[in-house]
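Note that this complex is displayed minus one protein chain, with the remaining chains in position.
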Amino acid sequence: MSAVIAKGVGKTFGTKSGDVVALTDVELTVEPGEFVSLIGPSGCGKSTLLRLIADLDSATTGELEVFGKAARQARIDQDYGIAFQQAGLLPWRTVAGNIALPLELHGVSKKARADRVAELAALVGLDDFVDRYPDQLSGGMQQRVAIARALAEQPRLLLMDEPFGALDEMTREYLQGELARIAAETGAAVVFVTHSIPEAVFLSDRVVVMSPRPGRITDILTTGLGDARTEALRESPEYFERVTAVREALHGAPVERANER
Amino acid sequence: MTAVAADRAASADRAESRSRAARVVAPIVVGAIILALWFLVVDVLHAAPRALPSPVAIVGQLAEHYDIILEDMGITATNALVGLAVGAVVAIVLAALAATFRPMDGMLAPLVAAIAVVPIVAITPILNTMFGASSQFGRQYVAAIAAFVPVFVNVLRGLRQTRPVHRDLLRASGASGLQTFRVLTLPTALPYLLTGLRIASSIAVIAALVAEYFGGPADGIGTAIASYAKSGHAALAFAYVAGGIAIGLVLFLVMSLLERLVTRGRPV
Partner (left out) sequence: MSRSRAAIAWGALGVLAVLVAWELYKFLGPADGLIVGAVAGETGSGVMILPRTNDRAMPHIWDMVARLFQSASGGDTPPLIVPVVTAALTTLGIAAVGWLIGVAVGALLGLVMQRWRLAEWGLLPWIVVSQTVPLIAFAPLIASIGSQVDRAGTVPWPQWLSVAVIASYLAFFPVAVGVLRGLESPDRIHLDLMRTYAAGYWPTLFRLRLPAAVPHLLPALRLAAANAVVGAVVAEVSIGMRGGIGRMLIQLAGQGSSDPAAPWGPTFGSIALGLVAAGSVALVGLGLRNYRRGEAAV
């Protein structure tokens, strides 16, 4: 069963100055365990599409299935984990408390929670920081906590909205490597929104290229870079080739209005 | 635009105008319910104690005695306004000093924090002794101290609200201190001043009115409420209460309007 199936999905927002078509005619299937990036200029609807899959907004037209269910049901059944551009940690909870939040909300016992938190903290390399508060962590560490929190309930689908967008380049590349490893270890499908071409190529099995006005999918490229997403990959000719291919696919789309929104 | 989209836009418009209507209608409905309950308890069921007069009787007393009520309203309103004006001016001056000189801030901060939590009306009897029992100044002084706190706090906050990037920009442009004040500090602080004044206006009225309870000349809204309530003229006492509310409300609305005008068109 596919992780996500979108058929003719569209989203229109009603504003004071009339309707804005944020997304139109989206056809997309994400297979289990697959890493799919959504890339495109501002206003192309990539974040909107992610929010539709998460059932944070509902589609105006079309059908959206997550693991064979309506998006709403999938949310209620907790079939996905999510991370945003801001870490969105609760400032009054420790790292452990933040990771445990979804478990706590869903009635997982205290003992099981503690075990899972220890496991996840190790997975994202924060074993020594579980008792710290978010304001005592760097931005990169906060984002790692957010990823651990998204993974808390072993979701088969991970939704990520530019999770590394606010980080510096070094931290970013390091976390990309970590995410690739974590995604492989957990076997979860990932839908990953980004505006960085190298990031999309490095992480993804497929890169979905989108374009604004109205927001739509213009191209879907398969990277075919295999399972080894290591630092060596960043210097391989295949990688550069794919980066160029994605860049050309993006520039084929009208990007001159990218900075208007 | 597709037919579906147009339909959705129209329904969004409808929803918006509906909620705008609800915003106006809801408080009116609540007010009407309160009034109806009041009327029911007092005039229909006769279940209220004598201290709670009927709304009809209050309106009657208002119509009958509006001249003396207006006269006392004038006295209390003047006290409140004098207090508000004096308190605000002192607050602005001291806030400016505190924003400029650190030691001044250190000395004022604990004093203001203390004044903010101390029952100011308690000093009325002493002020009456200092200025003489026939003087309104004790009451005006109390209103001034009460109004001082919110104005001081807000103006000081406003004066500290200028953003580093703007300060850097003006410094880089070689602006003088006065120019910086005119183009940056003043416009930034002005909305805060008006917020402070709006809060202070209600407080000044209440303070001036309550101060009348602690002695001084035998005039003003508060004195009248006390004496009529004590002598069993509950309806007349409540007519005076309505007068007191009117002063507070008018002042509050004027200040809110002023605030709206100044902050119009800028994001806060």
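General remarks:
Think of it as A and B in the order they're written, each chain with its own count starting at 1.
Methods note: a contact is a pair of C-beta atoms (placed from the backbone, for glycine too) under 8 Å apart; a residue touches a chain by one contact, two chains touch by 3 or more.
Not measured: the values here are computed from a predicted model.
Across the entire complex, contacts from the unshown chain go to A, B.
Checked against the full complex, the candidates B:Ser54, B:Asn79 or B:Asn128 give a single residue touching the omitted chain, namely B:Asn128.
Touching the chain that is not shown, out of B:Leu45, B:Ala63, B:Ala114 or B:Leu261: B:Ala114 (per the contact rule at the top). Among B:Ala57, B:Leu170, B:Ala229 or B:Leu258, only B:Ala229 touches the chain that is left out of the view.
Counting over the whole complex, chain B has residues 19, 22-23, 26-27, 29-31, 34, 49-52, 103, 106-111, 114, 116-123, 125-132, 134-135, 137, 202, 205-206, 209-210, 213-215, 221-222, 225-226, 229-230, 234, 237-238, 241, 244-245, 248-249, 252 touching the chain that is not drawn. Where chain A meets the omitted chain, the residues involved are 54-56, 75-76, 78, 80, 82, 84, 86-92, 101-102, 104-106, 133-137, 139, 142-143, 166-167.
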